[in-house]
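Removed: one protein chain of the complex. Kept in place: all other protein chains.
On to chain A.
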Amino acid sequence: MTRKTRRLWIVIACLACVGSAAALTLRAFSSNIVFFMAPSQVKASPPSPDRTIRLGGMVMAGSLHRINENGTPVNAFQVTDGQAAVEVHYTGILPDLFREGQSVVALGTVQKDGGFTASEVLAKHDETYMPKEVADELKRTGKWDPRFGKAPDASSWDTMTAKKAGG
């Protein structure tokens, strides 16, 4: 075994491994990337039901209610970004930090009827925290300008739009 053939072996092994790693990564990316969507985007262009997305927004105040499906508790609530609201169904125990009027990120799929079935609901850390995606969305839609203080209460967003539309 000369130095050259050994080097050849190592190069071949490297190429094989790196190549398969790249192939696996690309394949996994194409089927497993999870896009973040705001409720208005979901309403505008609903993704196909087999595509997992992350839905982020504020839990609309007073929208949380529970449905009991054969002994399994299902939580239903509306998630809004101020433009539109999406009905979310989640089976399970809501996280300790879940509150109405606060931000939430739900992982799941959009159903054919436009509702959203969540497999995971994340609410984070404390009442002042807002997921970055939600904050960006609020700023993009003009609901909140950080220069003028705290984000408005989530329950008021839809009415803000309505007012603007009406007047």
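Just so we're on the same page, a contact is a pair of C-beta atoms (placed from the backbone, for glycine too) under 8 Å apart; a residue touches a chain by one contact, two chains touch by 3 or more; residues count from 1.
The definition used in the following text is that contacts and distances are computed from a predicted model.
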Just go with whichever of "C-deglycosylation enzyme beta subunit", "Heme lyase CcmF/NrfE family subunit", "ABC-type proline/glycine betaine transport system, permease component" or "Oxidoreductase" UniProt uses as the name of the absent chain.
-> "Heme lyase CcmF/NrfE family subunit"
Chain A, residues in touch with the chain not shown (by the definition above) = 1-3, 6, 9-10, 13-14, 17-18, 20-21, 24-25, 27-29, 31-36, 52, 54, 66, 68, 71-73, 91-94, 96-97, 107, 125-127, 132-133, 135-136
